[in-house]
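One protein chain is absent from this view; the other protein chains keep their places.
Moving on to chain A:
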């Protein structure tokens, strides 16, 4: 073996602790980067990726089974411009025990030339009594039963799986033979055809394609159609806010990885300065020194990288499934090129850092290099020891406290790990809270009790593939069944326990200067407890006032304080904009007004939803029961408030899980940085520690000394890192909101409490102590004689 090979081999094999730390650091860095990189990749275009992956349908069309035939539809697949088609599938709209109509499609298998549905759990429905639910409905877990009480015989199907179609072609799937059992008597049900077109980039091309494929069916046979562009818009509106968060998580993981690996490798190489000096004295050229140390760092790194890939892939399973939930996509996996890029990147950082530090060492005058470690503490270090000695502290603690001043560069390295750790944890926790706040602010769900209009009977015509989560109030179509709001108000006022309540009615109106309809939400009563977060201005206080989401202002070129004209069926009304509200529905094209504003423009408008706050100490369940008896004649149902079933709660849980995982990783990475610094320090001081031991220092005192040596650094790092994390959060969150097209209200940005911040700052000490414990134990266990013999 060559001299170089021999030196590398001994450097790797005999310096087991350094080797192990480098191995661990690379492992964590690769694992964290695989996760971070995968998040970045998944976030780059979640809908487009899933759409391409599943051969999503550019157009899905619903037909009335009474007015066309399967053969005819099958023939439509041969229309010019159709690249591929799936179907026809039998469909039916079935009312489950949960109320809303489910668009059920009969499909023998999830695969297909178009709309290759991905199973997210369980298996496909193959026989009678089985159903596969859309993963986005989140109704019931696999294995449970779903009942259809309105159908003859009230059939109950077993949920055997959940699946996701990128364009949401169904709420549930059954075997084709099962569609008949779900079709109400006297109705024909429908067909579904899924098409991919050769040209499908614009709405015009889709309209053209739609005209072509439906040309052969009779007038009125088409009951619904949905373009992939609509699905894309909806999906992106839902994920727009999450994308920047996940991108931030991903970037954090990558940055921390680079930092830790650089830190560990440079520390390890620098600690070998004396060795470098000896090698040079024997005749190694600087280039040989550099090569030896680069190889010495690369060997354990390569092994660490291999382990890191395994760990990264294991962790990626839950992480990506959480991400799938957040993005409502499926089949996310770690891309092979991410693995390659991550390993190349991390090993590149290792090689570059080892090269740079060894090069510095190689440049150092050999005499100075040999003298390293034999030279005493610097003047600063000595002064610190003297000062600390005057404090009324046990000697080991005083020595420990003074230690950071002896090796400022190393202290800086340890401090940097703590600063970054504390900043990263602060930032991540803040991100998590902000996501919560965004979801809360989106949902406006602070009411204790919600009273909703229950539509009488569902019609069983062809299913409209509505988005899974029906918005709480769809623009109403002037249904006459809605009860008189005065009667509802009377009931609510009379009910003991009611503190406040308001009704919401939604309608569409045109606003001068805006093309297309604008959703107008009219509030009747006191909506001040409705958790509508203001971005600027104030909430409406009376008729003639309006608040709007920022996109409305942007689209109309208006500002808070301006007046706009609302044109309804009954006439026009002028309203003054008094504030900007955070609301993400309807793409932000909405006006929030007091109901009295619309008495002439929409005289028939009645609330279809009432939100109620109860007095303190009221039992909500009992209140709801009592209220329901009173409300029944009005056709209204009360239920406890809180988030809508399935509305963003999965995504929020997924994001929280992500935040927790990343926080843990970052803490571990920071602690490893500290561990490395302390380890190098104790190794360098092994002789000094031996002397202390010889003079009677107990192992416990050694531990105390080593651990206290990082306490000051930890405190300083925490005190510096936490404000840094907060500043980063305050800088990044609004920028994220802006990039997603939302101004975020204050509640989303100011998420830190003073107590929380203090705890986080102390967390810096915790990270430092965690990292120091292991080397401290090692130092305490080393036999005094061994320590003294070490050259």
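As a convention for this text, a residue touches a chain if its C-beta (ideal position, glycine included) is under 8 Å from a C-beta of that chain, and two chains touch if they have at least 3 such contacts; residues count from 1.
Here is the rule we go by: contacts and distances are computed from a predicted model.
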item	value
Name per UniProt, for the chain absent here [options: "Spore germination protein", "GntR family transcriptional regulator", "D-methionine transport system permease protein" or "ABC transporter ATP-binding protein"]	"ABC transporter ATP-binding protein"
Option from A:154, A:287 or A:344 whose C-beta touches the chain left out	A:287
Contact partner of the left-out chain, one of A:6, A:123 or A:538	A:6
Selected from A:187, A:366, A:489 or A:565 as touching the chain missing from the view	A:366
Touch criterion as defined above, residue of A:196, A:226 or A:275 at the omitted chain	A:275
Chain A, residues in touch with the chain not shown (by the definition above)	1-3, 6-7, 10-11, 13-15, 275, 277-288, 362-363, 365-367, 370, 374, 789-791
